[in-house]
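To start, the structure under review is shown below, and the notes come after it.
A single protein chain has been omitted from the complex, and every remaining protein chain is retained in its original position.
Residue numbering begins at 1 within each chain, and the chains themselves are lettered A, B and C in the order written.
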């Protein structure tokens, strides 16, 4: 089985981090990217709580949790300013990238180049920067654990 | 025990209803008012799902479910326009009033005259338009049921 | 609407009470009877936790919670001795009656005279000893609250 290399995120702005993050720099670590919209009910009910739980669980391990705010509708009310309030109110501690919108009412750049179907989407990237999960919808804890356990065990070439 | 009469809501605009609603016109019915902010996590996680469940459960009874969007912080990102997206995304079917803000960054008018502590707040008003519950925080289904059962049984004078 | 009077329970033995209980003696109080079998999965997963929650909630009110162990199958392994271990392990504090079995492998006497469909069954009896709920299966907290609120408000004639 061949896995594609994860393309770099296209980011307007990073929250919750002093310096910009790139997948290139995270090589050697396992990366989970929670792609969400702040007004997407399934994201708020399921993905955000799960991402916060994983962030807390893996604080001291080589597993990095990131958020990606990919707004493809209602741009006016899911602005960076609104997102900052959302992140603060929901007490989210991990870095969040704002997906770059080239033109209003169009799919943002990262969502487009990854060909995502919508939100929530979960991307899991291995130590070699290869995409090992690209799932639209809800993913349960057991399946996330199974993949992370496997990826942690894999040797870097 | 004496219960105060519910003061009329101060409303900028109503959503999900063709004509404006007043507590005066609802006299004779039991009214539950879910006071919330769209970016308040406890509102989104608990109160909105509960209010939707009660709305569905009491559709054919003399129990009216209303929402009241009382924004007392971050007004810019919880605008009427943003609320409309929130209501639509969360598939909320009952009428929602936007609490009237006289000046930005101040407590809106209804929240102020009811002396509410924050969001979520649940108001339950009896057939005589008297306030029978004014609760800040989460209220469980059993306690709501107990009060509604009692109020349904009470005779109008 | 006319409600039938609750027939007296037929009891082999009472647990968790120093003296026998009769519905006659409980007249003036509201009585919830949780009818269960210790090896009925829905009873164990739903009804027992709910009954314990209600018992704690209504400790100081005129609402009495009782259990009725009505074994209609596998009598050998749901003996009074086994039930005592179950009650102890599950930390159930309210009185439990063992429904009287006249002959093995037959429906016990109270279950029979109430014409119950199986377990779990919930009976709710008003202050006048009349049956106001006889429900087979799971009943949610809201519906229990609605009925209890109504019954608490009703005047004794």
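By our rule, a residue touches a chain if its C-beta (ideal position, glycine included) is under 8 Å from a C-beta of that chain, and two chains touch if they have at least 3 such contacts.
Keep in mind it's a predicted model, so treat the numbers as computed, not measured.
The omitted chain makes contact with just one of the residues C:59, C:85, C:102 or C:138: C:85. When the full complex is taken into account, the listed residue touching the unshown chain is A:154, out of A:20, A:62 or A:154.
Checked against the hidden chain, the listed residues C:39, C:100 or C:135 yield one contact partner: C:39.
Although one chain is not shown, part of chain C still touches it, namely residues 39-41, 44-45, 74, 76-77, 79, 81-82, 85-86, 89-90. Where chain A meets the omitted chain, the residues involved are 53-54, 57, 140-154.
In this section, only the chains that are shown with their structure count from here on.
Number of steps on the shortest path from chain A to chain C, with steps defined by chain touch: 2. Summary of the copy comparison: rotating chain A onto chain B for the best CA superposition needs 180 degrees, to the nearest 5. Averaged C-alpha coordinates put the centre of chain B at 37 Å from the centre of chain C. Under the contact definition stated at the top, not a single residue of chain A touches 2 or more other chains.
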